[in-house]
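Certain chains of the assembly are absent from this excerpt, and the rest are unmoved.
The letters A, B, C and D name the chains in turn, as written, and every chain counts its residues from 1.
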Amino acid sequence: MIRSLYFLPDKPIRKDIPPKEISKLARDRRGVLWVDFSNEPPETCLPILQSLGFHPLAIDDALLETHVPKLDDWGSYLYVVLNYMDVSTNGDIWETHVDELDIFLGVNYIITHHDEPIQAIDQTWNSCDRDPRTLQEGADHLLYKITDYLVTEYMPLVERIDDSIDQIEDQVFDRPSPRTLEKLFALKRVLLAMRRILLPQREVLNKLARDDYQVIDRKDRIFFRDIYDHLVRLHDLNESLRDLVGGALDTYLSVVNNRMNEVMKTLTLITTLFMPLAFVTGFFGMNFFEPVGLLTEWTSNGVFYLTLATILLLPIGMYIWMRHRTWV
Amino acid sequence: MIRSLYFLPDKPIRKDIPPKEISKLARDRRGVLWVDFSNEPPETCLPILQSLGFHPLAIDDALLETHVPKLDDWGSYLYVVLNYMDVSTNGDIWETHVDELDIFLGVNYIITHHDEPIQAIDQTWNSCDRDPRTLQEGADHLLYKITDYLVTEYMPLVERIDDSIDQIEDQVFDRPSPRTLEKLFALKRVLLAMRRILLPQREVLNKLARDDYQVIDRKDRIFFRDIYDHLVRLHDLNESLRDLVGGALDTYLSVVNNRMNEVMKTLTLITTLFMPLAFVTGFFGMNFFEPVGLLTEWTSNGVFYLTLATILLLPIGMYIWMRHRTWV
Amino acid sequence: MIRSLYFLPDKPIRKDIPPKEISKLARDRRGVLWVDFSNEPPETCLPILQSLGFHPLAIDDALLETHVPKLDDWGSYLYVVLNYMDVSTNGDIWETHVDELDIFLGVNYIITHHDEPIQAIDQTWNSCDRDPRTLQEGADHLLYKITDYLVTEYMPLVERIDDSIDQIEDQVFDRPSPRTLEKLFALKRVLLAMRRILLPQREVLNKLARDDYQVIDRKDRIFFRDIYDHLVRLHDLNESLRDLVGGALDTYLSVVNNRMNEVMKTLTLITTLFMPLAFVTGFFGMNFFEPVGLLTEWTSNGVFYLTLATILLLPIGMYIWMRHRTWV
Amino acid sequence: MIRSLYFLPDKPIRKDIPPKEISKLARDRRGVLWVDFSNEPPETCLPILQSLGFHPLAIDDALLETHVPKLDDWGSYLYVVLNYMDVSTNGDIWETHVDELDIFLGVNYIITHHDEPIQAIDQTWNSCDRDPRTLQEGADHLLYKITDYLVTEYMPLVERIDDSIDQIEDQVFDRPSPRTLEKLFALKRVLLAMRRILLPQREVLNKLARDDYQVIDRKDRIFFRDIYDHLVRLHDLNESLRDLVGGALDTYLSVVNNRMNEVMKTLTLITTLFMPLAFVTGFFGMNFFEPVGLLTEWTSNGVFYLTLATILLLPIGMYIWMRHRTWV
């Protein structure tokens, strides 16, 4: 889908500009033009991007290739790649999907290109639609709006992850299961994927906030600086969450290990208590004794009561001995 | 709660200045003004901050958003974010709560904004109240005072954590339990949270001590340098404590592992000693022998005494063999 | 094998130039010369390289020694070392082989030297053969072409590795075996080897894209910049894959540990249930009782049914006790 | 204890200068003054330090606070904090104690302040006492002397630690015990504490060797450079020792794990050999057979010898089967 907005001061907003007119309007410094390609095949995007005079390499980057967030300064326009993250939950296992948003920013136009619908784009689009003054502040301000919405979306995600970790931490101490482990590893992967996006994105915003570009008004830099600070904080939160997940993993392993210990102790306790008893009973079950054996005195009542005493006292002695070794 | 202090040389200190007068006093370079917003809703703070001419982004940062410690230089004023840490103990498990202190520092005014009561703010406030000369040294000196109190508060906390680790270390060798583990993980999290605050706070102080700001007297930089040195030391202590906790965790795991080993050895010892004996007694319990069996010579007295000898010597032999393999 | 291509504007392409003529043609700035040494012994390469006036150290580097990717600027020519990776699968275990491509780049000539046939070289060669205009753009553009093909080859490899990890991850949860582990370690080694090539290669491309060299047209730098961006993305993908492999290894160990736990629990369960029973049966198997024993009341029917009840109820009690300790 | 030395060319050395005279002598550029405060309460140090015109913050740092090694340049004097490490052995467990040495260095005076007696101070003091020419070379040379002695003390310590690690490494393979572990963790802590001192101390020396200070003669910088090189080497040795301790810990865990394996194998071997035998003997101990049972043919001599053969051959078969699974 190709959609476009064109703003000229004191004129009504024009929509759905025919492709042929786009390059002409982009060159007219009085207006502000936004063209958005959403899930459009390269064949239809290519002639428009070429008519705007972008470098073939930049067009290739936008239409064909996948990149980590970056910013290329081509003088009269910037080529910016941003990433956004989609999180879905399969059962209670988190899964992430990372998509790319390509932006060409000129002095008075912005071209956005993406394969999946992006909420941040739609929100900005609608706010432009409702209030033309949003466009009035220039193309670089549109870039700020889009980036701001994009970054703001991470916040609720971070909070959901936080809640999820809290839940899992409780499970870890109460009822650790392989499922808990699977969930933790999935969360770890989500946080790693997020970190991989946040770090280069932060660098892009840092450049926008610090460096001197033809197409960005010096006064607007502080807005990018503000988003940069948000990304710094998001990165910091991400680090904290990763620490929490790491801690939960360690706790899980320790708790499982402790339970294993408990199990082994029980096994050893039972074995230690009953094996000597089994020997005693086996001993007096041998055929050397009664009925026609010669060792009748070994099976007299006195010996029996002695044996009974042994059977009662032996486990008690064993238990005391184990206590002494402090592991019961 | 909004409270304010205004100092003019040779005049008594004024308190609770009406909001409307604040911006006028802030512009008068002869006096020193301090306005403190404590747990005040954004609606009441906003008009005052706007009347002082702060940038909307800075006001947003202060009233609505959470940030890691940072310092923004807006020319005629600085916007500083500091964090402070509250530690509570739930039973003997440590828990932390991090809050934010926003500061606007102009040449002759300081605006502080926070959601929870902060001891460092109250201490500075009271010392200003008692002795107006504290205000006389200027707004930047007030920032120094507040920061100094804030940083000083970490010291007793660090000492309490140190004591706590000492206690746990003793427990680890004597009576390791899952509870010990829980305490160690909680301490680890407290130290990580502290590190996360100390590092950017240190950077803020480093900037205050090194960089040139309109609103900070060059002569006052050495005071910030002093706090910076404290933060360096606190960070160093934090690293040491984290090493200690890490070491205690390793020790815990090793000690638990060693106990597990002991348990397994006991199990194997008991099994190795009694299983062969059980076989011997079982053998002579078979019905092949007495009373009407044909193998009466197998149950003669001689064989019995031989069996008895076997039963006595077998475990001794087993024990020697195990000693030889060096694991008893 | 030595092969060569020579292009002069408006003339047909010359091939297989006699070695003696090479140095003369290399000095003629009007044409473009490409000489490719493929698995040629040093003896035949040496005189040609010497006739072109390369420094003995650079020739040594190219013919005798192995290097990590690097770029040496010798003023009138560049000496570039690139690596390429061959992956073969032995059964389902991955194996890598790293080879070296040495390139001498002058203003109007490019000399390539390698021991194994390289697809990227052959592809560029064929495209030059088909379309002489490829040569027309100069020797530095040839370097771009070769590097581009070289880097493009990694993409399908990365995708194959990704698929391979997906397969293994499924195995890990379903049926972990030492074979799975072997595969994971092999993948880890492949990814490490790839990272070791990508990082210095990225640096070489960064230099080509940023620095000023006599033999590289300033306008062509953006092409190397484009490859640099690809390498950045490849490195990022490599990091992601390494995280996945690391996660799979952790998961494997946890899953194996969990199974071990299950096994131990079963062992303890069986032992706990049957050992006390064995004692009971052993007790009433002793010769103190019947047939001529004096303790006939111990073997009366009442006692038998009591014993029977014990045998039935004891395991149930044991099981409830174990449930209570929450590890069954 | 306060002690002082004052050197004027061609005059005898003066000792124990009265506190009131100190500030006057410190200002006289012809002589060299050294005042040493050893375990002196702040109340007595304070007036002297104030009379010398030091900044209140620097005095606070010296008298009240603890710092990591650092160097503050106050123009006409340097404030230097150095740390020194005391190692004591409690039984064969190493323990460290870190103390602080505060130094004020002026053009012609040096003030040292410490709470515990320091060997390096005493050595320098004695050498000044014996040979006044040591003082003649200036106050900065005294700082060099003290630092040199301080750093030299680490060398025998490093060697003792090295020997200690050697001993423990032998123990690890021969007779690993929890005590070995405790020793290793103690050594690890000593090395970490040493590293924590060495790193900032190295930075202080680096500054003394590189930067331009009013109170340090440019020609004397190479002496500080020499100490800096020593600290580089000490840090390197420390890293090596930490690697050795880390390796010993890994070895310990592996050796213990191996022993555990041996124990488990023995347990399994014994169980595997005797459990089937116990079943066989139990089977023929059932009351179905003799004396009045109907199955007399089951207890005939032939069956007995068959059973005997089974009892002999079964363990052998079991053993061969286990060998085949390669874990005996």
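What we mean here is this: contacts are C-beta pairs under 8 Å (C-beta built on N, C-alpha and C of every residue); 3 or more make two chains touch, one makes a residue touch a chain.
What you see is a predicted model, and the numbers here were worked out from it, not measured in a lab.
Here 4 of the identical protein chains are placed; the entire complex in the file holds 5 of them.
Simple rule for what comes next: only the chains that are shown with their structure count from here on.
With centres defined by CA atoms alone, the chain at the far end from subunit B is C.
In the contact between subunit B and subunit D, the residue numbers used by both copies make up under half of all numbers at that interface.
Subunit B maps onto subunit C through a rotation of 145 degrees [Cα fit, steps of 5, range 0 to 180]. With each centre defined as the average position of its C-alpha atoms, the distance from subunit A to subunit C rounds to 25 Å. Inter-chain spacing, taken between the CA centroids of subunit C and subunit D, is 40 Å.
Among all residues of subunit B, those that touch two or more other chains are 260, 264, 267, 271, 275, 278, 282, 285-287, 291, 293.
Pairs of chains that satisfy the touch definition comprise A-B, A-C, B-D. Per the touch definition, subunit A reaches subunit C in the complex via residues 55, 57, 60-61, 65-68, 70, 72, 175, 178, 181-182, 185, 188-189, 192-193, 196, 249, 253, 256, 259-260, 262-264, 266-267, 270-271, 274-275, 277-278, 281-282, 284-287, 289-291, 293, 299-301, 303-304, 307, 311. Contacts from subunit C toward subunit A in the complex involve residues 173, 222-223, 225-226, 229-230, 232-233, 236, 239-240, 243-244, 247, 250-251, 254-255, 257-258, 260-261, 264-265, 267-268, 271-272, 275-276, 278-279, 282-283, 285-288, 291-295, 322, 325-327.
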